[in-house]
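Shown here: the complex without one of its protein chains, the others still in place.
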Amino acid sequence: MRLRLNGITKQFPGVLANDHVSIEVDRGEILALLGENGAGKTTLMNILSGLYRPDAGEIVVDDTPRSFRDPAEAIAAGIGMVHQHFMLVPIFDVTDSVTLGSEVTRGPLGVIDRPAARARIVELSETYGLDVDPDAMIEDLPVGVRQRVEILKALYRHSDILVLDEPSAVLTPQETDELFVIIRSLAKAGTAIIFISHKLNEVLEIADRITVLRLGKVVGTVIPAETTQAALAEMMVGRQVQLTVERKDAARGPVVLTVDKLQVRDDRGEITVKHLDLEVHAGEIVAVAGVQGNGQTEFVEALTGLRAIDAGTVSVDGKAIPGDPRGIADLGVAHIPEDRLRDGLVRGFTVAENYVLDAYHREPYSSGIRFHRDAVASAATKAVADFDIRTPSISTDVGSLSGGNQQKVIVAREFGREVKLVIASQPTRGLDVGSIEYIHRRIVEQRDAGVAILIVSTELDEVLALGDRVAVMYDGEIVGILPAAEATREKVGLLMGGVR
Amino acid sequence: MSRLPIGVASIIWSLVAFGFAVQFFLEKAYIALGVEILIVIAIAVLSRSAGGRTFLNRMKLPVLAIVSAFIVGGIVLILSDLEFYTKFGLDPIGTLASSLGRVAEAYGALIVGALGDPGKISTALASGNANKIGIALRPISETFLATTPLILAGLGVAVAFRSGVFNIGAEGQLKIGAMFAVWVGIWVPLPGPFHVLLALAAGILGGALWGFIPGILKARTGAHEVITTIMLNAIAQQVMLALLLSPVLQPPGGTTPISMPIEASAQLPLLLDLPKLRVHLGLVIALLAAAWTSWLMFRTTKGFEFRAAGLNPRAAGYAGMHAGRTIVLAMVVSGGLAGLAGASEVLGTTHYLSPTISPGYGWDAISLALLGGTRPGGVVVAALLFGALRAGGPGMALATGVPIDLLAFISALVIMFVAAPRLVREIYRVKLTATAPSTPRPQETPT
Partner (left out) sequence: MRSSSRLLALGASAAIIFAACGGGASTAPTTAPTEGASTAPTETPVESMAPFKACLVTDTGGLGDKGFNDNALKGLKDALAAGYATEIKNLESKKDADYASNIDLLVTDGCQQITTVGFNMGDITATKAGENTDIAFSIVDYAYDPAIANVTGIVFATEQAGMLAGYLAAGVSATGKIGTYGGLPIPPVTDFMDGLYAGIKYYNQEKGTNVSLLGWTPGVGGAAGTGVFAPADNPWGNTDFGNNQAKAFFQEGADIVLPVAGGTGIGTFTAAKQAQGEGKKVYAIGVDTDQYLTAPGFESVILTSIQKIIDKAVADAIKLAHDGGLGGTNYVGTLENGGVGLAPFHDLSNLVSADLSSGLDALKAKIIDGSVKVADYKS
């Protein structure tokens, strides 16, 4: 066996991150490590790469127990990591980036032998079909290619155990397909691969074996041919999971949100939203699909008062919206922003403080000047229970919660008051299956209660799963609106590409 | 989980300390042992409760930083003595011992200079002679006196930092505050308490005005507060000098940049009416200001806005807070506190204004805000430390001939060690909890 982890245990203050975890992977094999955020996958990989030392258990490489004091020793043992966030210098070219830290030198002065290094990179790139230009600058490369540079880096250091941490999180579907071809060719050449993911369809597609982790423990190991998405999801979450939201037909009420010939400029002054018309009725979900960067961000910012409206009108219940976020929120508009930690939450504030981030100045949390922490505490305690937010306490820093629980804090805050319109931007980005299911269910509940809902998402699956009507945004305009029944993947996909 | 080892380790250390003390300074060893036992008991008691443990954890970095700074300061003191080099070759151990003795003497004189000599204090109290009591209590009074403006200016900077505004203009705000207060103290004819209250209010107003300018510039035009506050520091100095050389503040026929003295009715009353004791009501005002700042930041809606804007201005904006208003208000509060520091100094300590009113309180304030973790309580403790260093310095220089510049060096080292927690962690091999509010936290916790 090329690599075996035996009974690895790692305790952090208050958390047992890994509890007697054992996995193994052989040459030419692709092992998928599946688990929700917080299941202990990343801790395990940090132990494997020498960043952490386990409290108990052993790492066995080629049947020899090893203990890594630092990452250099792990690399020497043939373990290569491709992290979710790339460790590359933007202004270096590919050759320098790959050789950085293990430069080939010649002569007594240690002159870097660039030609030799470059030749080896070209050779590796061709052998595994990586298709990387050794002279390109990193900053000019698309994300998918940067990831291949990271793989090259590992191969250049003679790694034959390759660990890929959530590699598809930053890729388009097409780039993911390309990555899978490369992974297969690496495996074929004898590399042992550990593929970390929480995406069910991916692991079923690529893995030879799938080991599922939950709450720091191994739940089981299965082979793709003998399992299904539903079964994997159940192992992952620990209960039956609804992969598609069950829902009744929409009971459409009167128009709540009216967008009329809206025009918005971006930070550079370019018009990025052009003559956009849209209506959202009470009790329906309108899902706006589109490839990232077609004006969705500016559109949502204009609706929520964060960006000035250049021309046109936006009205809620027939009244034009005021120009500031608080005024709009006071009309009964809830907003789930696209980037949780950047826009939705204050890291360093507690769960309770974040829960009242938009209502802190109102009764019962405030009586004018004073801020009533006891009132906040009791409201937050109730919200934590109502919305199933998993947190050690309401005084925990929101930044230390998992992504799903962070999003639940935002949902609890926004849905915790009387709303008539919900604007949700990428509401489940980066979340695990269990959390996605939960957030989707909450959104549908709101719809069933007669709330108008506007979802803007780049995830086609989400748009198709939730939308009663699917609108497609392309180049700042709504290029088509389809009822759910007619919104097929193909039709929507064509509109997203700008084909009418 | 490990009470026993704590106790054992502490006792061993006490014995070591006791041994050293007996060896070198026989007559004072009992004090060393007594204080040592008190500290061990305090640590043991604190580590029994969760709150106490949090407190100990929070204290770890500052305490270790201070200890490190004094150790490095001692090494520098030894190495800066030219005799050390000439004698070391002849008698290394003896030279080292006498150098260490010199360091110990200097630090001892510093502590006595900052806190007083317990023996003298008890003798003086027993004698009942006002003059003697005054002289004996003078060191601690001077420490509190030096601490007063440091607390106020430090609070001002801490409020701004917590609100995400890097106010490094406390020095200028302090000077404008002092100028406003002195003007009222000289020219506004009011009886007793009204006069001093109005002068204090004027000091706050002056500082707040000097904070408002960079605040509004940032909110309206985006001008970076670091640049504008630095420039306003220079302008404050010029404005103050111009007025000190004009009939507005200069006495008739005066030729030097020194203001007229303020009226007696505008002076802050002394806390103890004994000879030589200068500590005045400003200390109480500073402590009240610390309590008020704590209340403002953690118990009011405005404080909530300040803190939210400080940690994540984008999210604060999304939640409907007004970034511009928050910045302006935070700068006004920050400047007002710094202005109060200046007012307290002229109304309580000097009773006149000159260009050398501040030895850089506004710059120290930045250090204090960081050292105190931008918490009001932390700022007070840090200010006490810096105040003791400033007040104990002359006593140390007088008794041992060590230049007081050593203390500026040590204060700078404290800040350096606090700013480099990783360094402290490496030296002492300890885990440190963050003292600053915005330090990254561990990524993974269970779902």
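Couple of notes before you dig in:
Note that the chains are named A and B in the order they appear, and that numbering of residues resets to 1 at the start of each chain.
Just so it is clear, a residue touches a chain if its C-beta (ideal position, glycine included) is under 8 Å from a C-beta of that chain, and two chains touch if they have at least 3 such contacts.
Since this is a predicted model, take the numbers as computed values, not measurements.
Remark: the absent chain touches shown chains B in the intact complex. Between the chain not shown and the residues B:166, B:212, B:352 or B:409, the one that touches is B:352.
Across B:234, B:264, B:284 or B:420, the single residue that touches the chain missing here is B:234.
Residues of chain B that touch the chain left out of view are 1-2, 5-6, 9-10, 13-14, 16-17, 20-21, 24-25, 27-29, 31-32, 35-36, 39-40, 43, 47, 53, 56-57, 59-60, 63-64, 66-67, 70-71, 81-83, 98, 101-102, 104-105, 107-112, 117, 135, 138, 142, 145-146, 234, 237-238, 241-242, 245, 255-258, 261, 276, 278, 345, 349-350, 352, 354-359, 390-391, 394-395, 397-404, 428-430.
Just so we're on the same page, only the chains that are shown with their structure count from here on.
Centroids built from CA atoms put chain B at 45 Å from chain A. Partner chain A is touched in their complex by these residues of chain B: 298-305, 307-308, 311-312, 314-322, 437-438, 441-447. Interface residues of chain A, counted against chain B in their complex, comprise 12, 14-15, 17, 36-40, 42-43, 215-216, 304, 306, 324-326, 329, 335, 337, 342-349, 353, 357-358, 360-361, 365-366, 368-371, 373, 390, 392, 397, 399-402, 404-405, 432, 434.
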